[in-house]
Each structure stands twice: as structure tokens, then as C-alpha cells.
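The complex is shown incomplete by one protein chain, all other protein chains being positioned as in the whole.
Take a look at chain A:
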Amino acid sequence: MSSAETEAAADFVAPGAARDWRGLRRALPLGLLLAVAFVIVPLAGTDYWFNAILIPFLIMALAGLGLNLLMGYAGQASLGTGAFMATGAYATYNLLLRLPDIPLPISLVLGGLIAGAVGVVVGLPSLRIKGFYLLASTLAAQFLLEWIFNQYGWFSNYSTSSSISAPKLAILGQDLSSPVGRYLMTLTAVVAIAAVAARLVKSQTGRAWSAVRDMDTAAAVIGVPVARSKLSAFFVGAAVCGVAGALWAFAYLGTVDARSFGLDRSFQVMFIIIVGGMGSIAGNFIGSAFIVLLPILLSQVSDRLFGGTVDAGQLANLQRIAFGALIIWFLIKEPAGLAALAERGWRRLRPSGTAGPERGSRPGNTGKIF
């Protein structure tokens, strides 16, 4: 992974002698982070940390990445994230069930590709409508797909309860059902997909996505295939969300349950990318940390401070209020998301570093260009 990432980073900086050195300097903190995540954390982490914190954090960051590719990079608003995740989960479940000879990683990838194909269909209205209207059409897809998975028993193998237990997780005979095994499987998938995404957004494809987002009429006029770019963004975004959904079902919950992929999930993922930063890969992880981990932190802190003295239900409400207030405060501090805030802080720490792109303005355009 880190070689692909390094190359992607090196592609971005000016060509010349400084290229290798700068690429290395950029890759170093990331390499350290990965070493900690792959080596130190599995040794030091507890089951509680894996099950309740790290696995959901990673999977929601991945779902955020999927939506960010679609919405943050390509500018196509979607509330279908939950449906894409459900599609990935049910597709992977059925592949594992009906084609048990296919190894787990391949089933995950195929499940993602099936979610991507569904994403293309859901994205078809984007060829005619945009903005809030597109959002409404993806909302329809969210409800429709949720309903289909509940309505037709084939998807859940005619299980009597609406949730079905996931098959045993194993790669090459290696059992992965322990918390640390599921953590490592999730981490590997998330890192691999993030590396591909980081490369993709800096490629011709990613540039075409951003062109469509910033000014679609001009994009068509200068030769960017707008329709194809929109649909490819729906494909890739939905595929990544699909893998996230499959991991949510298999590595986190242990069951496939349509109720965990409802509209609430779509909103949660959207908040992750808004808080983390649209058009940023790192922003998904920061946003996921904020949305998934902060409530846990708040409840721990408030239990310590007020445990016993304040009514428990009251306390839960207070936590939600504090959570909402923090989101508002951060968005006022930095409308472009926590990733931009972190980048500014980073640059202030290292004034010698290359100036990254300013992320001052928000997506969306004024419309009139002629």
C-alpha cells in the first residue's frame, strides 16, 4: 500500500530533484501511522477497543470515503449511502452463501462491484437533475432498496427473522472471527481502498469529477465527458460504500440487517464528510472519528463527572446537545471541514513545508457563465 500512496503523493509535487525527498517526507507520517495501526494496535488493543471503537470507526470512515468520492469530489449529492451499504452487505452475503468456493476477499470485492452497478442505476437521474432534486431522487432509491431487501426473502435466504447471522470469516483457512482478526481484515480493506481512492482522485478520472463539480457546463465545453464522469463517480462511490456495508455486517455486527442501513445511516455518513471535509481523503477518517468516537467520549466523560447525580435519560440528552454544539462550533471555525483545520495547523507547525492547496471556498457554483 505505502508504495502506491507514496507514488500518488510524489505525482502531486513538482517534478525535479526534490521529488523523491518530498514524497518521502510526506509519506513518513503516514507510514508511521500505518505501522502503529497494523503492529502496535493489534498487540496493545483490547476486545472492547476493537469491537466498540476501532472497527466501527474504520468502517464509517470507509463509507465516508465512498460518499466523499461521489459528493465531495464529483459534486453529486446523495442520500443513498445506506442503500449502497445494504446492497454491498446483501450481495456479499449471498455470494458467500451461494458460491462458497469464492474466497472472502473476492466476495467482498464482487459485493462492492454489485453495489457499484446499483449505484450507476441510482445515478441515472443525475444526467438530468442536480442539487436538491438529485438528493431527493437518491432518497427514493434509499427507501426503495431498503424495502426490496425486506420484502423479498431471497436476499436473506428466507430467514424468519429480519436479521441473519453472517457466515464464518476466514481467509486461506485463517480464522478471522476474533476481534483482532476482524480489526485487521477491516483495516486492510480500508487502507487498500483508501490508497486506490487517493490515486484515483489525482488521476484523469478524479480531475474530470472535480471539473464536473466546479462547473459542469464549462466541463462539457472543454471536452470533459460529463455524463460518463457522473456515472463513474456513482459507480466508484457506491462500490466503496458497498464494501463498507459488507464489513459493517460481517466484521462489526455479525449479522446482515437492513435496519442498520436506513436513512439515519445515510445522514450519519453525510455528516462525517461535512464535518471531516468534502474533497479530502483524510477528512473521512477525521470526520468518522468525530461522529463515531465523540459520542462515546462524551458519555464516558459525563458518566465520570455527573454519574449518579443527574438522571441517566437527561444525561443522554445533554450529550446529544453537546455533540450538536460541537459540530456547529467546528463548522463555524472551519466551514471546509476538520481536514482543512488540521492542514492549516500542520502548515503552521512546519512553515518550510510546501504550501498545500487552499481550501477556502465551498463547492457549488454561481451558475451563470456566458
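We adopt the following convention: contacts are C-beta pairs under 8 Å (C-beta built on N, C-alpha and C of every residue); 3 or more make two chains touch, one makes a residue touch a chain; residues count from 1.
One rule holds in what follows: contacts and distances are computed from a predicted model.
Entry comment: the absent subunit's protein name, as recorded by UniProt, is "ABC transporter ATP-binding protein", drawn from "ABC transporter ATP-binding protein", "ATP synthase subunit b", "Glycine cleavage system H protein" or "Xanthine dehydrogenase family protein subunit M". Checked against the hidden chain, the listed residues A:Ser78, A:Thr138, A:Ser156 or A:Ser210 yield one contact partner: A:Ser210.
The hidden chain makes contact, of the residues A:Ala141, A:Val224 or A:Ala238, with A:Val224. The hidden chain makes contact, of the residues A:Val236, A:Leu253 or A:Leu338, with A:Val236. Of the residues in chain A, those that touch the hidden partner chain are 4, 7-8, 11, 14, 196, 199-200, 203-208, 210-211, 213-215, 217-226, 232, 236, 279, 355, 357-361, 363, 365-366, 368-370.
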